[in-house]
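Missing here is one protein chain; the remaining ones are kept as they sit in the complex.
What follows is chain A.
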Amino acid sequence: MKHLDERVSDLIDDRLDHDERDRALAHLASCESCREAVEMERFAKGVLRSLPGVDVPASLTDKLMALAEPAGPLPPDESSTDHADVAAWNVEAPSTSSVWAATGYGGTPHQTGSGRLFVDRHRRGLRVAAVGMASTGALLVVLATLGAPSNTGGDQPPGVVVPPMEQFTVEHARSTGGLPFAEPASVLVPTLGSDERGGGSPVGSQESGRGVGAADVAGSIVDAPASPSTGIAGE
């Protein structure tokens, strides 16, 4: 028996009559390549059925049909104004593909002559497109899985960081404290260090809970208006 070729789709869609189906199954038992073709098409069919519904624009459908019809676009089917919902392709229908129905081409797969050739060519194109889409999707899924942070091992992207600003500021003060001529503004940091913990309370704010303020002369933490004045005579 010859390979199934176009009959793969018919077999999957259960469009073969009883005798043809028996012969096809017998052939599959001995032909690995046809088995793979059937499995591939079943996989593609499953992927397509799992996709969410997408409304195909009328213009796109018309253009596709124009490409498939050498004599020009088919006349629109007055009986059908709705276009195919890709995910709703009723591939289970035994005799009438919803694709044809949706596009107004309500023929059966058992046509002969030029009509049969057209249907086969069209079906092959759809099959290739479906397989391509499924393969691409599967490839992307595989790559995304491989690229997930949990699978990247040493290449794992760095995590989200919130710098410990208070600790950094204190460490800055420590380092600067070792310099004899560096300005000691950093000494304000540990004495006013509540600004970070206080949920954004400003440095020197009396809201820091220290109980100190402008009136505490011996240990006051006060807020000063910006002033470039040095207070040095002669300057």
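Everything that follows uses one rule, which is that contacts are C-beta pairs under 8 Å (C-beta built on N, C-alpha and C of every residue); 3 or more make two chains touch, one makes a residue touch a chain; residues count from 1.
As a convention for this text, contacts and distances are computed from a predicted model.
S.K.: What is the protein name, per UniProt, of the chain that does not appear here: "CU044_5270 family protein", "MucB/RseB N-terminal domain-containing protein", "ABC transporter ATP-binding protein" or "Beta-ACP synthase"?
M.R.: Choosing among "CU044_5270 family protein", "MucB/RseB N-terminal domain-containing protein", "ABC transporter ATP-binding protein" or "Beta-ACP synthase", the correct UniProt name is "MucB/RseB N-terminal domain-containing protein".
S.K.: Of A:S33, A:S50 or A:T145, which residue touches the hidden chain?
M.R.: The missing chain is touched by A:T145.
S.K.: List the chain A residues touching the unshown chain?
M.R.: Chain A touches the chain not shown through residues 140, 142-149, 152, 155, 157-193, 195-205, 210, 212, 214, 216-234.
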